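With one protein chain held back, the other chains of the complex are shown just where they sit.
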Amino acid sequence: MQQYSGFGLLKHSLSHHENWQRVWRNPTPKKKYDVIIVGGGGHGLATAYYLAKQFGVTNVAVIEKGYLGGGNTARNTTIVRSNYLWDESAHLYEHAMKLWEGLSQDLNYNVMFSQRGCLNLGHTLQDMRDIERRVNANRLNGIDGEVLDAKQVSEIVPILDCSDNARYPVMGASWQPRAGVARHDAVAWGFARGADMHGVDLIQQTEVTDFIIEDGTVVGVKTDRYGDIKADRVGCVVAGHSSVMAAKAGFELPLESHPLQALVSEPIKPILDTVVMSNHVHGYASQSDKGDLVIGAGIDSYVGYGQRGSYPTIEHTVQAIVEMFPIFSRVRMNRQWGGIVDTCPDACPIISKTPVKNLFFNCGWGTGGFKATPGSGNVFAASLAKGEMHEMAEPFSMFRFHNGALIDEHGAAGVAH
Amino acid sequence: MFYIYCPYCGEHREEEEFHNHGQAHIERPADPDSCTDEEWGNYMFFRKSPKGLHHEIWDHVAGCRKFFNVTRDTVTYEIKEVYKMGEQPKVVAE
Amino acid sequence: MSQKNRLQSGGRIDRSKPLTFTYNGKQFEGFAGDTLASALLANGVDIIGRSFKYSRPRGIVAAGAEEPNAVMQLGATEATQVPNVRATQQELFSGLVSGSTNGWPSVDNDIMGLLGKVGGKMMPPGFYYKTFMYPATMWETYEKVIRKAAGLGRSPNEYDPDTYDKVNQHADLVVVGAGPAGLIAALTAARGGARVIIADEQNEFGGSLLSSKESVDGKAAGAWVAGVVKELEANENVIVLPRSTVNGYHDHNFLTIHQRMTDHIADRAPNGQVRQRYHRVRSKWVVLATGAHERPLVFGNNDVPGCMVANAVSTYINRYGVVPGNELVLMTTNDNAYRTAIDWHDAGRKVQAIVDTRKNPTGALVEAARERGITVMTGSAVIDVQGSKRVTGVSVAPISEDGSKVTGSVKKLSADTVASSGGWSPVIHLSCHTGSKPVWNEDVLGFLPGKTVQKQLTAGAINGTFNTAGALEEGKKAGLEALSKLGLSAVEVEVPATTEVKESKAMALFHVPHTKPTSQAPKQFVDYQNDVTAAGIELACREGFESIEHVKRYTAMGFGTDQGKLGNINGMAVAAKVLNQTIPQTGTTIFRPNYTPITFGAIAGRDCGALFDPERYSAMHKWHLENGAKFEDVGQWKRPWYFPKAGESMQEALNRECLATRESIGILDASTLGKIDIQGKDAREFLGRVYSNAWAKLPVGKCRYGLMLKEDGMVFDDGVTSCLAENHFLMTTTSGGAATVLNWLEFYHQTEWPELEVYFTSVTDHWATMTISGPNSRKLLEELIDGDVDVSKDSFKFMDWKPMSVAGVPARVFRISFTGELSFEINVQANYGLHVWEKLFEHGAKYDLTPYGTETMHILRAEKGFIIAGQDTDGSVHPYDLGMGWAVSMNKPFSFIGKRGMQREDCVRAERKQMVGIKTIDPNVVLPEGAQAVFDPTASIPMPMVGHISSSYWSACLGRSVALGFVKGGLDKMGEKVYYPLVDGRIVEAEICSPIFLDPKGERQNV
């Protein structure tokens, strides 16, 4: 197996980089797998990776209708943090955070996880109450966090307008030093490469068009390119397409798929070295290692599968950014795009059994699932391996929308991220 | 950005004047008290989110403040028809 | 010599208007009509920057929006810095200050360049994913170094002194691009009476005609253009927008246009003027006449300054009177580019050779070149160039007919300029923005606009129609079609005559072969800005990044500020070749807005600073300002938070305000409360459905508090609703919830219960509301009432309302209390609010009438255990959780909103978190709001949490802290201990108690 290292790079440069091995194979699918993962986004690939590596289930296929990591994984603003309010979600996101912290080494692939810290700004008294509540909860859950006042915020990000002249002056912030960003594509590729190395078949450009269900039990999937492929268990990890897939399996989910947009500035010299988010003014930004400001917009109000949203959403975001960072007024916006996010009424994911036996769904991450990628994959893999939900996934059952045990994270989820 | 025909104002207006209220034709159960948790949960939370034709409610909030239904393609974003509350769609998925 | 490359005559520049500017600190001269790029070329400036990754010297390659290299820093002052301005699009003005964005210590002598040379080999695409992982602790250090290299230009670090504007436009037709196709389309539509907007990103209309020597209508093309523009400008139904980029095409024919108003005059807008204007356009129809971009060819060292796109060279000669070199070699796959050699020759400089990749070109232009004695080498290609800071020579070799390999020996020619043309790529960007997929056309050798659901027409070079006559013909057709779609009648428009040139067939060649394999050949750049080479793309494909989107993401091709306008198609061709598939099979990456980058400030418009969000004021706002109020943002409202007196701390002010209210009388401006006038015979029934409590029997003259729940049973708003008359109610809502609640009522009425006869009208702004509270409030009120109204304890009871005249103004007065004191809420028509308010102070002075704000209001209500929706509720608590079961009427006939929801399994379980009072054992400790409760503070982390503090204050009246909070099963745990471990390490011990800290029997308000 080809290991990556600086030395390897040197060696390959001597042979004009002609001898690099493929990062993953391009296999023709087998007739049957132990587990089929539908959806080759970060979560699906992470699930496959942990299934094979940690749980020893290697007869696994990931079926992706487009290119690996081309869904929301390709288009998110890459913010990683674990400062969620309720125990259930805090534990899940912190589980992911711990995995992030060793991920590049584990995968032998540099996902450029950059723990540059994240500020969630407060602009009203209620914001500050919520921040205080969340940070207190985080600390008792073993998650790093601090409550900062406006002066401390301004020391961390001097270019932020922390003056009283602002329409909504910054009153303070929560600060999670271990939070940060990662290179989204590399995360998908690193997990894909890792999964492939452990024998997982990655089937790209192949759409799962239906489930094969016998007596209420899923026994495989239909595909547009390779026909039927059998499986003992199927994990559906298709983010924005979850409702579409659920409909094929004959049930509804408490989800709606909405456009979520983002945009980048032209690359500029490093000027913003933390993640800054504001629920109230409603914008957030970080600067990528390439220099572009990566800016997340709000979610559009309607169901949309176009991977694009409405223009006013972009406008409001840009207003917020200029309001927060007046010096960016003359910087220019390069590109905007959209993803399709599956939003859940309580802003928490669904990691769950379904009305169909052996069919599991991992979805509903909405505007904020990138940060959970390794954790989500890890607990989902554990669940698929056993056929029983991992204890961390247990509270995220889709059936909580029947019994009422919701985990409302709107406050912590706040602006889309 | 959508340009939506308001059936009450009788002209097209910009999306910014409207509010999306999600899936249309969800009726509140006539007798909630006899619903099971599952039925009630389905009513409150479980939704169609089709890729293709979708019937949804919009509200002309900044205009006449009336709610109405829209049939829209969720991929191309084309609006196929608008119709008033209480009416049924003419354009429906196969 | 200054302007050594400037021709004595010709071009569209004004030689009588010299302009001085600086580049990298050196002063130069150009002319009005120049771009920064043409002026730099005129002055013989070769190197305008260093490349991003390898730090190679780079020069100007193109003349328009597609330029990848000439990305400059602009601005004479710190506040007016603009990063990444494309020199080819920046008009020259006197005093312009420019600099290159990369290069240290200077672009000419760059140390990173050396590193690039050495390290370049170690930096194939994606190299950073393969290294810097070990040891894990070093990553942060590595990352710092990586980040240092980031970015092109820099952000200013001072605030923008300029203003920006936004305009909403509506049109029958937007024409994008004012080349021949666009101009005649606009002219046709305009003559037919359509409302037309025509926009072009360039300073002048005319498109490619501006740089061509063609004649149109028997005159110089420019003269024809001027005539058309004149007619368009004179038509009041036409908006003519030069310097205006249509940067995005959105759904339902919505477009955004970025107009630069003053960037060609100075880097700061002249006083009173707007720097840039943003047009948000809704158009019934759109004609895209955006032309085409010429593709350079990909060959060895094709990034050395002096390598340019053929048509750009012609543009510099014909439009700007600049010949950007002395000795030209032209490499082309088509006839059209022969014009460049001809232009160069006619400008009096040497054409070393035309290197035509085709075996047997025969068109008229080929002949014209030969007639001029220009050497034409056929079946050959420039496989690489020599030189580092400027081309010094080229290697030419014969190639196979399919362009796949070099077939003969290499010959060297001397040259300082290499112009290349690999054909033209239609500018289909806008057409793709709304999700339309482009289609490859084998004749055009380019992608054309695909099927779209937008009301879109296309004309000219965007369709692969690469001649003026054709462009004009299509433009007219589009104009006529638009008229017909718009229901307007057709008009006569004559298509002007043009000179036609017969061209022979072009060759499909993108990546020029080399004698060495691509991986070993000199670097062949595909995307200049991101230093993406053909070898890099091949490597990506070999490694398994086979989707063109993977190629893009792995190599960064097309990620730059030019979005790959020049390089993408070539990159796709390279990928197609390695993957052994066709270009259409390979496909394009997705085109997204913006067409070119857009200033953030322009997108924000005037919605910044004071206008970022409305500030809403009550009728008494002026008084609050004059009386030193500190304000709190509540929704968009500015509400008085507290009223400090000179020298007072916030806590001191609050103590004073609280004591004054409890001891004598305080006054609150409560105007911001939402108010809804409800009328109709079914109003009661409706209230009964949307509130959790009963309304059927509320008598006229009475008020009642209600909780509003969502279907899930969770509290979302609350307020007092009064029965004004049998069918008439006044509902109040929280200040922040007013609009939501009104919408909620309308939603249920219109969609669920249209049969109920009830109307709702917002009267929030209509009534000014002031609450006087405290033992002396009745006395004050009585003094101000005109006439004979009895407000005594027995005739004006708690939760009564009465009409009366206060300070001469008709009022509705409500005896409701949020403080637990004797209180009167006085409502008057808002235009008289300030009058009554001031009168209250006039008369209240003797009682030390004290204004208080939201903070004191919060303290006073917390002492009484009253909730604030939104502070003590968070969408996850139902009335029973709040200990407010008294506000739920479970046996109303209609299953009210929230009833079923709160009976779900999880909502009726024991041990839910319930709201209680929290008394710290040390009365002096005020718990922070948001403190988390635990039963066992010695438990290890993660420590089981059992609730949190939602409200907490110092109570001056009680001389101790008071708090409201949630505790698991709290209602059954009165008197038990609970602990609050705080971030500062303290653990605060407290006792669970009733939330009513003061006057539990409610005697104070019943006086």
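General observations
Chains: A, B and C, in written order; residue numbering restarts at 1 for each.
We take it that a contact is a pair of C-beta atoms (placed from the backbone, for glycine too) under 8 Å apart; a residue touches a chain by one contact, two chains touch by 3 or more.
The definition used in the following text is that contacts and distances are computed from a predicted model.
One chain of the complex is hidden; its UniProt record names it "Sarcosine oxidase, gamma subunit family", one of "Hydrogenase", "Sarcosine oxidase, gamma subunit family", "CoA transferase subunit A" or "Segregation and condensation protein A". In the full assembly, the chain not pictured is in contact with B, C, by the touch criterion defined above. In the complete complex, the hidden chain is touched by one of C:726, C:922 or C:936, namely C:726.
Listed residues C:680, C:923, C:942 or C:969: the one in touch with the omitted chain is C:680. Taking the complete complex into account, C:761 is the one of C:761, C:795 or C:1006 that touches the chain left out. Touch with the chain that is not drawn comes from one residue among C:266, C:508 or C:834, which is C:834. Touch with the chain that is not drawn comes from one residue among C:2, C:109, C:141 or C:168, which is C:168.
Counting over the whole complex, chain B has residues 8-11, 13-14, 16-17, 62-66 touching the chain that is not drawn.
Although one chain is not shown, part of chain C still touches it, namely residues 165-170, 195, 272-274, 280, 282, 606-607, 610-611, 613-619, 621-622, 637, 672, 677, 679-681, 700, 724-728, 757, 759, 761-768, 787, 803-805, 808-810, 812, 828-835.
The rule is simple: only the chains that are shown with their structure count from here on.
Each chain gets one centre point, the mean of its Cα atoms, and the points for chain B and chain C are 27 Å apart. In chain C, the residues touching two or more other chains are 250-251, 254, 434-435, 712, 901, 904-905. Multi-chain contact residues of chain A (touching two or more other chains) are listed as 306, 310-311, 402-404.
For chain A in complex with chain B, the residues that touch the partner chain are 241, 243-244, 247, 252-257, 301-306, 310-312, 342, 345, 401-404.
Of all residues in chain A, those touching chain C in their complex are 4-6, 8-10, 12-13, 16-18, 20-26, 66-68, 70, 74, 87, 91, 102, 104-105, 108-115, 123-126, 129-137, 139-142, 146-147, 159, 165-168, 183, 185-186, 189-190, 204-205, 265-271, 273, 281, 287-291, 306-308, 310-311, 314-315, 318-319, 321-323, 326-337, 400, 402-406, 408, 410-411.
By the touch criterion given at the top, residues 1-2, 15-16, 19-20, 22-23, 37-38, 40-42, 44-51, 54, 56, 72, 74-77 of chain B touch chain A in their complex.
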